[in-house]
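Step one of this worksheet: look at the structure below.
One protein chain is absent from this view; the other protein chains keep their places.
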Amino acid sequence: MGNSFGRIFRISTFGESHGLGLGVVIDGCPAGLDIDEELIRTEMQRRKPGQSKITTQRKEEDEFRILSGVFEGKSTGTPIGMVIMNTDQKSKDYSHISDKFRPSHADYTYFEKYGVRDYRGGGRSSARETAARVAAGAIAKMMLKHFGISVQAYVSQVGDMKLEKSYHELDLGQTDDNIVRCPDAGMAEKMIGFIDEVRKSRDTVGGVVSCVAKGVPPGLGEPVFDRLHAELGKAMLSINAVKGFEYGSGFEGVKMRGSAHNDAFYKEGDKVKTKTNHSGGIQGGISNGEDIYFNVAFKPVATIMQDQESVNESGEIVTVSGKGRHDPCVVPRAVAIVEAMAALVLADYLLISRTNKL
Amino acid sequence: MGNSFGRIFRISTFGESHGLGLGVVIDGCPAGLDIDEELIRTEMQRRKPGQSKITTQRKEEDEFRILSGVFEGKSTGTPIGMVIMNTDQKSKDYSHISDKFRPSHADYTYFEKYGVRDYRGGGRSSARETAARVAAGAIAKMMLKHFGISVQAYVSQVGDMKLEKSYHELDLGQTDDNIVRCPDAGMAEKMIGFIDEVRKSRDTVGGVVSCVAKGVPPGLGEPVFDRLHAELGKAMLSINAVKGFEYGSGFEGVKMRGSAHNDAFYKEGDKVKTKTNHSGGIQGGISNGEDIYFNVAFKPVATIMQDQESVNESGEIVTVSGKGRHDPCVVPRAVAIVEAMAALVLADYLLISRTNKL
Amino acid sequence: MGNSFGRIFRISTFGESHGLGLGVVIDGCPAGLDIDEELIRTEMQRRKPGQSKITTQRKEEDEFRILSGVFEGKSTGTPIGMVIMNTDQKSKDYSHISDKFRPSHADYTYFEKYGVRDYRGGGRSSARETAARVAAGAIAKMMLKHFGISVQAYVSQVGDMKLEKSYHELDLGQTDDNIVRCPDAGMAEKMIGFIDEVRKSRDTVGGVVSCVAKGVPPGLGEPVFDRLHAELGKAMLSINAVKGFEYGSGFEGVKMRGSAHNDAFYKEGDKVKTKTNHSGGIQGGISNGEDIYFNVAFKPVATIMQDQESVNESGEIVTVSGKGRHDPCVVPRAVAIVEAMAALVLADYLLISRTNKL
Partner (left out) sequence: MGNSFGRIFRISTFGESHGLGLGVVIDGCPAGLDIDEELIRTEMQRRKPGQSKITTQRKEEDEFRILSGVFEGKSTGTPIGMVIMNTDQKSKDYSHISDKFRPSHADYTYFEKYGVRDYRGGGRSSARETAARVAAGAIAKMMLKHFGISVQAYVSQVGDMKLEKSYHELDLGQTDDNIVRCPDAGMAEKMIGFIDEVRKSRDTVGGVVSCVAKGVPPGLGEPVFDRLHAELGKAMLSINAVKGFEYGSGFEGVKMRGSAHNDAFYKEGDKVKTKTNHSGGIQGGISNGEDIYFNVAFKPVATIMQDQESVNESGEIVTVSGKGRHDPCVVPRAVAIVEAMAALVLADYLLISRTNKL
């Protein structure tokens, strides 16, 4: 259970870090969508390990194949099945931790839950699974683009280096111009230097990814439990290493007075608009046509290049050594994953909204 | 869509603020649970309006009736249907806003989504709906109690008044000793004074509710999309006025280094424990047996006792006047709702976890 | 689990035969539908016990109340909650069977499944639950009518008295002209006499309800698992006492050759039509615009006015005596239930079909 996401535009992923392969099935993608495989490739490239000096140097082959659901370049309405083979799934590097519980990893909890576990590279709990999400998210993005909706994420914080500018003051088109994916060149440089320092100290650090969706029409989102921001929140919290989610005014908003926080309505031509947007584009769980924006907090990566004391399956005290090549900070690569998950939620809710009125 | 929550222990709510009544159906409550109606009443009392000078003075009758699913004091495994009649649903107080969009309410978005709307008291978007959740949550709490699990929430922040103590340093048994539901008597007094001031200035203010679940066994939570904290996050974000969710180290954790953030495992008797708990009791989306704790941010209530400019359904500029009796700050009453939603998630995941192993 | 039905237009029922009340929540009814309470009443009247000499003489009050989801006569898109109170739920008549397993009832299986059970009148397993379905189905029918779709069921067989005419040769408008609900007056008379005879012999007999849906546009139904006829089949098999379902050529069709069974396409004006309709209006699980028709087999009612040997919860041999007032044959009242379930499936699939194309 728990490996599917969405109601109408629904994905199911499968695959472990070091198994034969992983993949995703998209059920509910509407028929007639032009499928651009190059765009899927681009998005996967943004998530891929080994893309810069501040990400893990590990190599992963992320070559995907679409097995079904696309015919003559168009979606057919039937499930789109995609697989990504693990070309190099040798498990020798993991024998030293096969029965150890790595601190702040899922080793112990999987062991408690299932009794058995694929210890190679974290098995199913590895962030390798997000490759499948990014592939599916790329298709959701194609659908959103068709309806004039864009989703753009960027790094707004690394450690305590926080970009104080709001997204209005940034050119999000510059996000991919640097390896940390912060659209402010000055701050980006500092962040990169900082991450590199952390890496050299064989440690890791956390960060924040911010995301903006533009062009979302009013009326998306379901009342009560499936509020648009609740589903976005769940989508983000389902990404590896995420510890928090806030939208619109977020945690800072609690300090405001209602008189200052309320977003006054006004008319601009035919359109109802709001003067401010503390609501983050969502009121009562339903989009109001303004920009949707939110922040996602990522903890420092649990795998560090240092020895740590722990216990193993037999309850013995053991040392977990930091080996292999891992990310000193996950946010530069997480940008693509945040966008993918946001796109999946919006595509799903767009389809659901077609059933609201008679 | 969107009015149900949970997979096995699943609730569906219905009802508007000023309709004939509201209610909830619980499908999947296991048979054989002792149902204590008094406990449901107690929980609903904690959420009820009019309970103190810092909550709305509006009176609501929250007298519920269990129509089904309970026989001779025990759950039978069949759906538990509960209704709460709205004894006084006259709509005269709302005629002045029948076609107006109140700022930062759901009036405009419901209108865009559905074309028609029940404008009386916000209709379905009213927090009145949470009465049904609290009733259902009380039953989830009974089930959790049977398995030794407790869920306790409290107010940790009002405006910028923030309780700096962690839950370890507090006696959560004192939460209900004061009307703001902050277990630190000194801070509680300050918060109460502050809310009363805000109320007198005809304004509102936000706050934070913190929550702790103790006794949760390891192994609860599903990998990938339905991570335990992702579902808790969704549950919290589905509560009216919530703008953010964080668990464990949360947004502050992003500033830490991995070496400090990682929770080292050790053995205590038979049990695997962690020395710190930045993970908030959840690793890889699955409970590890430590306390689960999280924070929920509530925005300032949108209804203020002041005139505000807005537009109406015809697009004309109108004035929305603050009338009626509303909460200056929602967190004291939200404590019961946060507990209810957390209990519903845990009850559901407890049942799901029975299917993990052969 | 198992008390909800549908994906978009989704119902959840609750309630036992002799509890305080029962009800249904409809989530996903589109906004803007005119709700005709009189039509709900009419449909419930058709299902109601005590309506003629060949149904049970038991009296049930089926007075429903709509608690939510309807405002100023129109659906609002929020959940429609309806309750039907059991005005006379005294349980004294059931004390004699409180620990006995009535043959071919659900007493034993509920006991095995849940450990506890509400033995009064069969509790949740009673066909009283179908009153809630009929109320919900009436609203589905209103929606279908808006789109030009009708659903009509009738009794085509009682015991071995089988109407050999196909629905083409009958005037379905005459179905309710007689108490057995067979649109052929001559056959109806025979059936009524036969049921009356069976009743006098303190026994029961089975029957078949046939159903036709007209005006269903092509394109309804989902491929693979959720084929339109698979969902219709499940809907019918979920009705108390149903033992079989067939659509189009059904079980007889297995004897035919493909060359005779295939429905040849031709053009009638702008429309693609088929010359025959052995497909029953559904090909590959998707409606093709022709009439949808199917048969539903009901077993003889298990409650008979005779003594039967059985065992009780302690495993002792006991005698179950036939008491109370029960239906000698269930099909006359089942007509309304079959229509309700068919309408619910079609309303749901109509909404789903809006998401098929870009």
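The first chain written gets the first letter, and so on, giving A, B and C; residue counts start at 1 in each chain.
The rule we apply is simple: contacts are C-beta pairs under 8 Å (C-beta built on N, C-alpha and C of every residue); 3 or more make two chains touch, one makes a residue touch a chain.
Computed from a predicted model, the values in this text were never measured in an experiment.
Chemist: Of the listed residues C:Glu72, C:Glu164 or C:Glu309, which contacts the missing chain in the full complex?
Modeler: For the chain that is not drawn, the touching residue is C:Glu309.
Chemist: Pick from B:Gly2, B:Gly15, B:Pro30 or B:Gly159: which residue touches the chain that isn't shown?
Modeler: B:Pro30
Chemist: Using the touch definition from the top, which of C:Gln51, C:Ser104 or C:Ser150 touches the missing chain?
Modeler: C:Ser104
Chemist: Tell me where the left-out chain touches subunit C, residue by residue.
Modeler: Residues in contact with the chain left out: 1-5, 7, 13, 101, 103-106, 108-110, 112-115, 124-125, 129, 157, 159-160, 198, 203-208, 218-219, 221-227, 229-231, 233-235, 237-238, 243-251, 253-259, 261-267, 270, 272, 274, 278-280, 282-289, 295, 297-304, 306, 308-311, 315, 317, 352-353, 355-357.
Chemist: Identify the residues of subunit B touching the omitted chain, counting contacts across the whole complex.
Modeler: Those residues of subunit B that touch the unshown chain are 8, 28, 30-33, 75, 77-78, 143, 146, 223, 351-352, 354-358.
Chemist: At which residues does subunit A meet the chain that is not included here?
Modeler: Subunit A touches the chain not shown through residues 1-4, 8, 10, 12-16, 19-23, 25, 27-28, 31-32, 65-69, 71-72, 74-81, 83, 85, 113-118, 123-124.
One rule holds in what follows: only the chains that are shown with their structure count from here on.
Chemist: If every chain is a node and every touching pair an edge, decide which shape results: line, ring, star, complete or other.
Modeler: complete
Chemist: Give the rotation angle, in degrees and rounded to the nearest 5, that superposes the C-alpha atoms of subunit A onto those of its identical copy subunit C.
Modeler: The C-alpha superposition of subunit A onto subunit C needs 180 degrees.
Chemist: Measuring between Cα centroids, what's the chain most distant from subunit A?
Modeler: C
Chemist: As a quick test, compute the distance in whole Å between the mean CA positions of subunit A and subunit B.
Modeler: Each chain's C-alpha centroid was found; their separation is 26 Å.
Chemist: Averaging only over C-alpha atoms, locate the centres of subunit A and subunit C and give their separation in whole Å.
Modeler: Roughly 46 Å separates the two chain centres.
Chemist: Could you work out how far the Cα centre of subunit B sits from that of subunit C, in whole Å?
Modeler: 39
Chemist: List, in ascending order, every residue of subunit B touching at least 2 other chains.
Modeler: Within subunit B, residues 1-4, 13, 113-115, 124 contact more than one other chain.
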